[in-house]
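Every protein chain of the complex appears in place save one, which is left out.
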Amino acid sequence: MRINLVNPNTTRSMTAKIAAAARAVAAPGTEIVAVQPDEGPPSIEGYLDEALSVPGLLAEIARGEREGVAGHVIACFDDTGLDAARVLARAPVVGIGEAAAHVASLVAGRFAVVTTLSRSVPALEHNLARYGLASRCARVRASDVPVLELEAPHSDARGRIGGEIAAAIRDDRAEAIVLGCAGMADLAGEFSAEFGVPVIEGVSAAVKLVEALAALRVVTSKAGAYAPSPRKAYSGPFRALVEA
Amino acid sequence: MRINLVNPNTTRSMTAKIAAAARAVAAPGTEIVAVQPDEGPPSIEGYLDEALSVPGLLAEIARGEREGVAGHVIACFDDTGLDAARVLARAPVVGIGEAAAHVASLVAGRFAVVTTLSRSVPALEHNLARYGLASRCARVRASDVPVLELEAPHSDARGRIGGEIAAAIRDDRAEAIVLGCAGMADLAGEFSAEFGVPVIEGVSAAVKLVEALAALRVVTSKAGAYAPSPRKAYSGPFRALVEA
Amino acid sequence: MRINLVNPNTTRSMTAKIAAAARAVAAPGTEIVAVQPDEGPPSIEGYLDEALSVPGLLAEIARGEREGVAGHVIACFDDTGLDAARVLARAPVVGIGEAAAHVASLVAGRFAVVTTLSRSVPALEHNLARYGLASRCARVRASDVPVLELEAPHSDARGRIGGEIAAAIRDDRAEAIVLGCAGMADLAGEFSAEFGVPVIEGVSAAVKLVEALAALRVVTSKAGAYAPSPRKAYSGPFRALVEA
Amino acid sequence: MRINLVNPNTTRSMTAKIAAAARAVAAPGTEIVAVQPDEGPPSIEGYLDEALSVPGLLAEIARGEREGVAGHVIACFDDTGLDAARVLARAPVVGIGEAAAHVASLVAGRFAVVTTLSRSVPALEHNLARYGLASRCARVRASDVPVLELEAPHSDARGRIGGEIAAAIRDDRAEAIVLGCAGMADLAGEFSAEFGVPVIEGVSAAVKLVEALAALRVVTSKAGAYAPSPRKAYSGPFRALVEA
Amino acid sequence: MRINLVNPNTTRSMTAKIAAAARAVAAPGTEIVAVQPDEGPPSIEGYLDEALSVPGLLAEIARGEREGVAGHVIACFDDTGLDAARVLARAPVVGIGEAAAHVASLVAGRFAVVTTLSRSVPALEHNLARYGLASRCARVRASDVPVLELEAPHSDARGRIGGEIAAAIRDDRAEAIVLGCAGMADLAGEFSAEFGVPVIEGVSAAVKLVEALAALRVVTSKAGAYAPSPRKAYSGPFRALVEA
Partner (left out) sequence: MRINLVNPNTTRSMTAKIAAAARAVAAPGTEIVAVQPDEGPPSIEGYLDEALSVPGLLAEIARGEREGVAGHVIACFDDTGLDAARVLARAPVVGIGEAAAHVASLVAGRFAVVTTLSRSVPALEHNLARYGLASRCARVRASDVPVLELEAPHSDARGRIGGEIAAAIRDDRAEAIVLGCAGMADLAGEFSAEFGVPVIEGVSAAVKLVEALAALRVVTSKAGAYAPSPRKAYSGPFRALVEA
C-alpha cells in the first residue's frame, strides 16, 4: 500500500526527517510518498501560516487521490486543512496531531502535549476540543522553540523540550507525553527512555493508523460534512483542484 | 469611519445584497467598502469551499489594513478565515456568524440557527462551540436551500426557510432565530414580523459590532494567538501578503 | 435615542462615574439617563447585596420602559437582576458584565476578569457559564479591593488591580482583560496603554451594544422565559411594578 | 430540632399543603415551622416573580436564624434566593429543587423533571447546570399547568402531569421523575405507584436532607461566597435584615 | 431500620472504625450491620483492587437484600461496585464518595477532596464526573498516605492530610473539604474545628442519606440500567449470587 505523507510547509529538510520517521515504522508492504508544497510558509506557526499552507496541501492530497493511495497523512501537528482534505479524499486522511492524541489515549488516562511556540497553543487546544479529546489532555505546553530551530544542529531545543516534559509529569499529572511538532519526530524514543513514560510523536502514529484503517477497509465517510463539494464554477487556480 | 466588508465568495450579486444590508444599518459617518475576491469559489458550502476562499479573503483583509479601515467584516456565516484574518489585522475583525450569535444572546436565552445546506451544519456547530455560545444555541437547522438559490428570483427558498423557523420555535424552544447565510440578509425583517420573535442576520449585526468596537477603541489583541506571524521566508503568491 | 443606565447600588458618586464613562462613548444622538435606587445596598458585594438591590433596580427598569427608552444598561458587573429585568422590558437590556465579556470575545481568544473581592468570584463565574462564555475566560481574579475603596482618593486600589492584570497576562495566558466592577470604568484606557492588551470595561461596552441593538431594531424576545408574567394578584409594594 | 420551612409565595393554601408534606416525613423530634411572606407574588412563575419574592423570603430566613432553627427549607422548586439565603444563614439552607435532584441522583442514573409552565423551564435548567446535576437530568418538561391551578379542586392538572411523566419514561429514558413544583407535593406517592419508578417531590426530600445535615453537624460554609456581607450602610427596609 | 454497611476490603479494624462512625450519627431506631468480605484486597488503592473487591462486596449486598435491610452503604470512597450493587438491590444503595460530595454541595459552592494515594485520584475524578458533581469540586488532592497507614498508631498521616486541607482552602478556593477515604472517618470533627470550614466524611453522610431515602420510601429505580439482570446460565461461584 502507498501512503501519501504531506508536509504542509515548504522546508525540505523537515520532509526528510518526517519521511524517515514514517519509514521506520511502516509495515513491510507500505510505501511512503513524502512530499511538500513548492510554495507557502516554510513552517507553520499560528493561524496565518496554517491558512496559507492549505491550498498547497490540498493540491498534494488531490494528487494522491488521483494516484490511488491507500491513505494520507497530514504531517503538521495542527492538522492543517484536515477537514477540507477529507472533502477531497475518499481514502482515509489522518493528521499527526489527532493520531498522537488518539494513541496516547489508548495507553494513558491523561497526557500532556509539548509543542513549539506559545502562539500555537490555542489552535492545538481547539483541535483537541473538537476531536473530543481535550478532557484527556492535562495541558498543552510551549517550549518556546521555533519550528525551524529544531532543524538547527547546535540548538538547545532538546533541553528545553525535555524541561517541559519533566514539568508535565511532575506538575500536570501527565501519564504520557505527546510531542507537538512534526519536527520533533526523531526525539520520541530517547525521551521515552529518559522519562519512563510513553512519549508519542504523531508521524509514526499517523502512519500506523492509516495502515490500520486501510486494512479495515474503512474510508472517509461521504455522508454529511465530508461529502464532495457541490459542482459549481470556481475561478482561479483552485479550479483544477476541485474539478479533478 | 470606513468598514471593510469582505464577501469571501466571488458572487457579485451577493456582495451587492450584503452591502445593502450593511448600509441600511450603518451609522451616518460610516462608509461601507464592500468587496469580494476575483478568484475562488462562487459560494461557500462546506469545508473545502471555505479553505479555498481564505487566501482571497486574506488579501482583502490585508488591503483594508493598509488602507487604515476602522474594522473588517467577514461576510460569510461560517466566519471563513476569521483567526487568520485577526493575525493580519490590528483593527477589529468580526465574522457575521459570531456577530449574529452574540447579538441573539443579548435578547434571548436560547436561539436557533437556520442555514442553507446540511453539509454546513457541523462547521457552524464547531464555530459556536469555539465561541463558547453552543450552549445558547438550541439547534442548527438546514433548510436544504443551496446558497446561490437565494439569488434566484422564483425560488421557494423563502418558504423552506420559514418552515424551519417555525419548527425551531415550536420544537426547539428557540426564543430567537439567527439566519445562517449572508445571502439571507434581506429576509430578517419580514421573518421577524411574521414569527414575532427576534430574527437576526449577521451582516447588519457585524457592522454594528465593528462600529461599537471602533468607538470603544478596542482593537484585536496582539498578545498570544493573534500576534503577527514571525518573520520568515514565504515562497509563492502569499509572500506579498505576509510581508506587507 | 435614550438609554436608561441603572446603577443598582445607592452610591451616587459611582453613578456619576458610570454616567461619565457612558457619555464618553455614546453616539451623538444618544442621551444617557443615569439613575440609582434610593434604597438598598451602597455597593454590591456578593449574593445578598445582589438580591436586595434587585427590587430597586426593577423599579428603574419599569420606569424606563414607561418612558419609552431605546434600551437599558444594568451597571453592576454581576449583571444584577438581568433576567427579571428582561421580563419587564421590551427594549433590550444589557448587563455590563455580559457586555464586557462579549466584546472581549471579539478581539481575543481568551480573556481574564479582574474584579474586587474574592467573595464575588463565584457569582461572576456562574454568570459566564450561563452566558456560555466561561470557556473564553482564563480566570476570574480578585484584587481584594472593596467596591467603595474605588471611590476613595488615596487608595492603592489601582496598583493592586494592575498587579492582577500583570499576573493574568503572565500566568493565565490572557490576551485581553475585562475590568470586573462598574467602579473601575475610568481605568480601562490607562491600563490598556500600560499593558498593551485590550482592557475592556463594561459600562462603555454595554452602551455601545444597546445602541447597536437599537439600530438593528432587535428587542428582547417575548417567547419563552422573558414573556410578560402571567397576571395575578401581587400584594405589597411590588404590585405597582408588575401591574404597570 | 426545628426546621424553618419557607414558602416564598404568598398563597397560604400552598403553605398548608407544603407543611403537610413536610410533617409526613419529619422525624419524631422534628418541628416544622411553615411560613410565607405577607407581601409578594402569589405564585412564582418565571424570573420576575422569583426576584420579587426574594426580599420576603430573606426576612423569613433571617427570622429563623435569630430563632436558632436547625435548618431552612426554601419551598419553591426554582430554589428562590438560595445563594442569598446562605449568606444570611449559618444553619443549612436547602432548596426543594436541589433536594429532589440530589435524591433522584441516588436512586437512578437519569431523571426527568415535570414542572408547571414552560416559562419556568430555562430557570430550572440553569439551576441544574449550576448544581452540576444537569448531566443527570434527561429533560425538564412543562405540563402547562399554572401553579395556582394545582390548588383548584376540579382541575385536570393531575392528568396533564401524568401525561408528561409517561412521556419522560417512554421518550427520555428517564429512570426516575422529579415533580417540579412545591404545589405537587401531594402527588408523588400515587404517581410512583402508577408508573413504577421513583417519583420524588422536593419538600419531603429537603426536610430529610436538612435533618441529615443537622445530625451530621454540617453547617453552611462561611469561607468564600457565603461569608457574611461586609458591614456597610444599607438604606431602606432591608437595613434591618442585614444588620440583624 | 437496619442498614447494611459494607466495607469492601478485608481489613477488620477498618470495618470497626467505619461502624463506629456510622453508629455515632445513626438515628435512634437505626441498626448498623457492619461487614466485610472474607476474601479480597486488604485495602482499595486503584482500579485493580477495586475490581477484585467487587465480587465479595456484591455477595454482602445480596445477603443484605435477602435479609430485607432498609438500605446499603458501600464504605469505600471510590464507591466500589456501586452500579452493579444497584442492579442487585431494590433498597437504596449509597456510596460514601457520592454521599460526601452531595452533602458538601448543599453547604458550599465548591469543595475539595483530600484522599490517600495519587494513584486513586483519576478514579475519584471520574466518579465525580459521572455523578455530575465534578464542576463543584475544585480539586482532588492526594496526601500520599497509604490506606492502611491510617490504621497505624504513630503515623504522621494526620499532619499530611491537614497540610492538604490547608492548601485546598488557600490555593483551590475550596469552601468545604471532603475526606476521601473511609479510613479517615474519625478525623472530620477535629479538622472541621481546626480549619473553620465544613469537613465532611462519607460514612456518616451515607448513613444519613440512606435513612433519608428510607423515610421517603424512595427505592432504587428498576427502569433502565438498574433493572434486574436477564435470567441466564451463569457458571461458577457467582451463580448463586445472581440466582438468589
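Chains: A, B, C, D and E, in written order; residue numbering restarts at 1 for each.
In the analysis below, contacts are C-beta pairs under 8 Å (C-beta built on N, C-alpha and C of every residue); 3 or more make two chains touch, one makes a residue touch a chain.
These numbers come from a predicted model, not from an experiment.
**Q** Of the residues in chain A, which ones touch the absent chain?
**A** 25, 27, 92, 94, 98, 102-103, 105-110, 131-136, 169, 173-176, 189, 196-198, 200, 204-205, 208-209, 211-213, 215-226
**Q** Which residue numbers on chain B touch the omitted chain?
**A** Residue positions of chain B that touch the missing chain: 118, 121-122.
**Q** So that we can see where the missing chain sits, which residues of chain E does it touch?
**A** Where chain E meets the chain not shown: residues 10, 38-43, 45-52, 54-56, 58, 81, 83-84, 86-88, 117-119, 121-123, 126, 129-130, 146, 148, 224-227, 229-230, 232-238, 241-242.
Heads up, the rule we're going with is that only the chains that are shown with their structure count from here on.
**Q** Can you work out the whole-Å distance between the CA centroids of chain A and chain E?
**A** 44
**Q** Chain B: which residues touch two or more other chains?
**A** Within chain B, the residues that touch at least two other chains are 83, 109-110, 173, 224-226.
**Q** When you draw the chains as points and link the ones that touch, which shape shows up: line, ring, star, complete, or other?
**A** Basically it's none of the tidy shapes, so other.
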